[in-house]
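Dropping the structure in here first, questions after.
With one protein chain withheld, the remaining protein chains of the complex are depicted in position.
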Amino acid sequence: MENIYTAAAATVLDITAHTDTERSFRLATDIQASPGQFVMVSLPHAGEAPIAISEIGATDISITVRNVGKVTSGLFRLRPGDRLFVRGPYGVGFPLDLFEGGRLLVIAGGSGLAAVKPLVEHYLQTSRLHRLKQLDVLVGFRSPKHVLFKDHLKHWARDCGVVVTVDTTEDETESWAGGIGFVVSYIKTVGNIGPGTSAVLTGPPLMMGNAVKELVRHQVQEDRIWLSFERHMKCGVGKCGHCRIRDKYVCVDGPVFSYVEARELID
Amino acid sequence: MENIYTAAAATVLDITAHTDTERSFRLATDIQASPGQFVMVSLPHAGEAPIAISEIGATDISITVRNVGKVTSGLFRLRPGDRLFVRGPYGVGFPLDLFEGGRLLVIAGGSGLAAVKPLVEHYLQTSRLHRLKQLDVLVGFRSPKHVLFKDHLKHWARDCGVVVTVDTTEDETESWAGGIGFVVSYIKTVGNIGPGTSAVLTGPPLMMGNAVKELVRHQVQEDRIWLSFERHMKCGVGKCGHCRIRDKYVCVDGPVFSYVEARELID
Amino acid sequence: MYDTKAIMRKAFRISKVRNESAIRIRVPGGHLDAAHLSVIRELAETFGNGTVHLTTRQGYEIPGVKLTDLGAISRHMAEMIADIEVACGVVLESPEDGYPAAGTRNVCACIGNRVCRFANFDTTALARKIEQAIYPNHTHLKVAITGCPNDCIKAHLHDIGIVGTVVPEYDPSRCIGCEACLDNCKKKITNALSFEDFAITRDEDYCLRCGECILKCPTGAFSRGKKLYRILLGGRTGKRNPRLAQTFVENATQDIVLGICRNLHRFIATYIDQSKAKEHMGYIIDRTGFDTFKSFVLEGLTLGPDVKVVQPTNPGYVYPRRP
Amino acid sequence: MYDTKAIMRKAFRISKVRNESAIRIRVPGGHLDAAHLSVIRELAETFGNGTVHLTTRQGYEIPGVKLTDLGAISRHMAEMIADIEVACGVVLESPEDGYPAAGTRNVCACIGNRVCRFANFDTTALARKIEQAIYPNHTHLKVAITGCPNDCIKAHLHDIGIVGTVVPEYDPSRCIGCEACLDNCKKKITNALSFEDFAITRDEDYCLRCGECILKCPTGAFSRGKKLYRILLGGRTGKRNPRLAQTFVENATQDIVLGICRNLHRFIATYIDQSKAKEHMGYIIDRTGFDTFKSFVLEGLTLGPDVKVVQPTNPGYVYPRRP
Amino acid sequence: MMKTLRLDNEQAENAFRAIADDYTVVAPKRCAGRGRFSDTDLTTYETVESLGEIEFSAKTYFSAKSVLLPIREVMFSFNRGEAEEVRTSMPPTIVFLRACDIHALAVLDAMFLEHGGREDCYYARRRENMICFLLECPGPFDECFCVSMGTSRTKDYAVFIRPEAEGYAAEIMDDRFERYFPFGDRAHVAPRFSEEDPIPVALPRHVEASLFADASWKEYSQRCIACGRCNTSCPTCTCFTVQDIPAADDRDSPTRQRIWSSCQVKDFSLLAGNHDFRLAHGDKMRYRVLHKITDFAKTFGLPMCVGCGRCDIVCPEYISMRKCIETINTICRRGAEVG
Partner (left out) sequence: MMKTLRLDNEQAENAFRAIADDYTVVAPKRCAGRGRFSDTDLTTYETVESLGEIEFSAKTYFSAKSVLLPIREVMFSFNRGEAEEVRTSMPPTIVFLRACDIHALAVLDAMFLEHGGREDCYYARRRENMICFLLECPGPFDECFCVSMGTSRTKDYAVFIRPEAEGYAAEIMDDRFERYFPFGDRAHVAPRFSEEDPIPVALPRHVEASLFADASWKEYSQRCIACGRCNTSCPTCTCFTVQDIPAADDRDSPTRQRIWSSCQVKDFSLLAGNHDFRLAHGDKMRYRVLHKITDFAKTFGLPMCVGCGRCDIVCPEYISMRKCIETINTICRRGAEVG
């Protein structure tokens, strides 16, 4: 009988430190994921946690984590060449078909950027650049020193709209050239938002809520707004019950939900 | 109205120390006492106490006291020439008439000797020597160093029988020539005791009790045995109630009682 | 099915037996008209298991009643509750709903001077006045009253303990110097009396005002002066840190006693840790500090010159806590 | 006219009111068949002033009875006394003469596990067994029983306090790691529990065996093991030197509890200061020393390996005595 | 000539006020809160200013003897080496007494005016100034045995006043007091005396020696606490002690005071050298009781005890004089049979 809980070992290929508490790990694995999916990552002793895939390679994936829990702090002790356990991919990713030929707005807050990064990179592949009418990425961070994927953002800006804002520049020694203020307030600065626009949101619930309101005000259809949920998960396969919201399980029914579904997921 | 409680001042003429705690005080006074009577002696602040008269002079009396209470310790601070207050004489003394022409045995224990001393001295006066057929004095003390009136006893022995005994000679440096043992056991050593004998007893109740038994065994008549009582007194004149034993007041009905009376005075 | 907190607020218990409760009856000062015993028996036999428990706080507990019967029980008890509480001056809006609160526990009192020869005052009467001062109220508070410093009621383990004392008045012209007062005080109390120049001197610094010198005197040379009260503060049992109450106010009048009792709830309500189901007053004082407590509860009271206010040290012990 | 000491030995009071007494009724453990309430009411209304007092020791006191009626009262009470005492196993030679002794005071007990969810045993049943062990006896002795370390009965101010404890048995295979037990122990008790490798460890050195972990556990991973008793010694109130009882024996079985209770009187009778009307046991122990007490009361008892005997320090305070 | 009359309240109070102008009046009074126990009253002798203050119906806790024999009395002072008598004078004083208490005066008189053949001047001076008014007993009190003691009736009073449903009745025996009663209707007024004791008492005719060693006294030793209340409340106990007390202003001139003593309390029988030969409480009791019922009578021809019952009332241990006499009778009867 298949055991849906056991995981396969994977080697850490390299590690990128974004900030003091945020790192990306590239893992050698044959997992074939689509943007928006996640994997369950295990470290013996530390346990297992769901982690968004932040980069999809042919024979590898990257995961990006903040050092906030038992598993992630275990990950932070790893060095390239070390092994961990991974299973997946899990969840339903972004509805790429739906976005095709349209205008896509990606709004991410903080580390939520990791979850949408494969989506952006999916469309920024030269072969796919034509598939969208327009792509804009709005990312907000707490302050300049919290900014993730700086090089990627710079790189993306050559092929799509990229707005990077910070809530505040106080207590920062670095000079800051981007926007200042909540990312939602920058939505109106991006042109061409309207009924045909698809939007992908990820980040803190409050930010997502405000972004939805702003998008609706710009007449974005509710069924074209997509949100990526973060939840506690113990299995990733719809058994442990932790990620349930009403009749939906984030692990198997999400983590990406259209706003039409999401608005029913009151918790 | 006569005040029976106020006392007259009297000057201390001289003081004789018998032992560490026993002294005689000779007081200038016109009190005319008969053997066996007592006086009430006052010292302002210290108070008043009944004290047996130990010597009767023409213009003086002596009192002999043990330093055991507030008044007596006050007396011990006096020097010749100091004044105290005295009233009396009180009480009924020895029945001299009854003794006349007979044989008299005086038995005294310790400081009880003071109370019978005037009686002995009454009969040892040259003029009265003939009034008794025989006089014997038996005195018991605790130990040689407790012996009182040593010189007097030596002096008396010239004219009457004198037996001085001590309970013990232990812890004594002085050599002891007298008897050893309880005074009662010496009664049998004195001859001529029988139905015609009068006896006078003074001292601790236990001693007196034993002496009475011994005398009765020698066929001394109960109405010829006389006991001198010691009692707490606050007035000396039959008012304060302290010295009452049944229907008798030691102060006015005693302190000398015949054994016929005394045996009813159970307390 | 049932709101346990609401049930407990009405002085019923949540029993270990499922769907059962126990009736609790307040008996301020532990003193009761015997006629109520019939009601209590009837309650026990109609609704309970036929037994009654005399509680640790001089009330009744009638076990084995059904939770479904609580409404009927409240109606059944209404007259008795009203009789007992209204006699204390407590205002009850609807006795047929049972007790309006259970936070302030039954005011305990020894039998006091209605019977006991040592008691310095009518403890029952004061218990009833204090009942009026502190009840009904939901905050947890335990008050006990004892007629003399012997403390038969164990005021020393209460939040507030009222100890009855009396100022002995001495008339030397009636003293016969028997020293019965002194001997007793020396043997049993604090040796506060001395005898000089044939008169007794009482040392105020040591005298506990227990009044035993008055009881011992065969001539009435010692007689009863003012009734004063020692207010003990901060006693408690409990798992972690049992500790003894200690003098908070010495020589208080009954007005001061009642004034302080009235002020207690405002203090508790202001400073209690709301996160806890019930926080005992002693712990609140530990947190706020004695001075805050003092200024709160003495507010509006006029203390005479003899009244002494002191900070208790509350000796006790702690069952050690794993670090 | 009346022999006051004989009257008091029969558990009647000498009232402050001349020629009056008060009836005292023992209620071991404070638990009573409600039917007796009618007898008590009748006594109060026939012989007393129509009121009853619930005493500081969970008995009854019926004030205002005439000393001349004591004989009639004893006869009137005979059946009730026999019902209550004989049920405890007490041998009464002639109940119609009233109580045969009053020295050992009524054995107090909280309501215990018949109702209370915190109680670790049936306090009423133990109270009745202890009543049999120590009554009738003329020596003064106060014993209290409390179902759990919360000590609602104030065992901490008794000569002997029996505190019910339970050994929590932990089955890790039933533990869901909710830490309800641990959180409660940390917040309210001694933090004796820790959580490592997804299982609870209980530190025996700190655990008070109050049993609250058992109550908190939603799966029964903690369940009730042996019932053991903590015996507190040497508490008292009183004018001069109130002090708290403290652990004397930890982890006693009920046999040990009863054995010690049976031995107490022999100790008291051997060492009491006969010159005193009543000397409290605490003072006797102060005089004889703890070791003498210990060897006396533990005589003939077999203590298991878990039983710990310790010398209490009895913290308290002293009202200063004039030198 | 004897005068009897009835007065209304106002008349009676007026008469009383006129008397109180000329005399100090001492009478039973209920003093609120003065009882030993909390919230109890004490009925005792106090100076009164109006009839209404007098408690006619209750027996006093203490007797009136302190009028004649104050608890403390300065006898004289030592003034620079001389004893100077302090002459305190008692104004003419009326004391309201029951028959038994009037009989008690004879005991005091015997002791202070006769015994030892000399008068006690302090007592004598007060006694001369004392006048008895009779209080009628509302029937015997529970503890009374005056009929047995022959003290239930008396004619030895100046005035008798009885409160009635309306007003008062009075009988003036002493002519000196007639002038205070110029009004009122003549009517038959005579005091009613107790005719029968609740529990009659017979005194022992002869005290056997066996009595002294009887076990009863050991029993009493267990009961009696030697508090002395039986003495301090007794109308015929007279023992006193004497003490020098420094004058407040001049410590060199102490006064000598006498102070009530009690044969029940400690040190009464203490001899010089701190030996107390009567320590057992039962022995102290026996000493007191025999004095009251036989010893005193042998000397003075009348029993000392007047049967007022106060010692029963005040005894905190409920020891009864009557029971004790009964016990003595039993022992003596037994002793007589055996002997």
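Going by the order they are written in, the chains are A, B, C, D and E; count residues from 1 in each one.
In this text, a contact is a pair of C-beta atoms (placed from the backbone, for glycine too) under 8 Å apart; a residue touches a chain by one contact, two chains touch by 3 or more.
None of these values were measured; they are calculated from a predicted model.
Here is the thing to keep in mind: the chain we left out touches A, C, D in the whole complex. Set against the missing chain, the residues D:69, D:83 or D:179 yield one that touches it, D:179.
Residue-wise, the contact with the chain that is not shown comes from D:122, picked out of D:20, D:61 or D:122. The chain not shown here touches chain D at positions 113, 117, 119-122, 147, 164, 166, 172-180, 183, 197-198, 211, 214-220, 223-224, 227.
For chain A, the residues in touch with the chain missing from this view are 1-9, 42, 44-49, 66, 68-69, 72, 83, 85, 205, 230-232, 234-235, 237-242, 244, 246-247, 249, 251-252, 266-267.
Although one chain is not drawn, its touching partners on chain C can still be listed: residues 1-5, 14, 16, 18-19, 67.
Here is the rule we go by: only the chains that are shown with their structure count from here on.
If each chain is reduced to the centroid of its CA atoms, chain C and chain E end up 44 Å from each other. Chain A and chain E have CA centres that are 110 Å apart. Inter-chain centre distance (chain D to chain E, centres taken as mean C-alpha positions): 51 Å. Contacts with at least two other chains are made by no residue of chain B. For chain C, the set of residues touching two or more other chains reads 113, 117, 119. If touching chains are joined by edges, the resulting network of the protein chains shown has some other shape, matching none of path, cycle, star or complete graph.
Here, these are the chain pairs in contact: B-E, C-D, C-E, D-E.
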